[in-house]
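A single protein chain has been omitted from the complex, and every remaining protein chain is retained in its original position.
Presenting chain A:
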Amino acid sequence: MQRKYLAKIFVTLRPSVLDPAGVAVQTSLRQMGHETVEQVRIGKYIELTTIAPDEAKARQDLNDMCEQMLANTVIENYRFDLIEVESQTGVF
């Protein structure tokens, strides 16, 4: 039986890579008075649904997608949450 999974994928710059956009937002937040802000890093959030026989296979598929295309592992890390969703039509 095929199951439907919703993946919430987070792609972030590796800690060693300078994130100038994050620095700009951090500076601005501090200028607004939010002096508690220590560091800002900006990443990408990707949602997709995928069909797989079980969660293990879905995870394996997701890892492949991230390694091959969704993240550039030279500069980015990724992680994802996986939720089994109803196999009904409609958006998540």
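The working rule: contacts are C-beta pairs under 8 Å (C-beta built on N, C-alpha and C of every residue); 3 or more make two chains touch, one makes a residue touch a chain; residues count from 1.
The rule is short, and it goes like this: contacts and distances are computed from a predicted model.
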Among "cytochrome-c oxidase", "Glutamyl-tRNA(Gln) amidotransferase subunit A", "Phosphoribosylformylglycinamidine synthase subunit PurQ" or "ABC transporter permease", go ahead and choose the protein name stored in UniProt for the chain not displayed.
"Phosphoribosylformylglycinamidine synthase subunit PurQ"
Across A:21, A:37 or A:51, the one contacting the chain not displayed is A:21
Residue list for chain A contacting the dropped chain reads 13, 16-21, 24, 44, 69-70, 72, 74-75
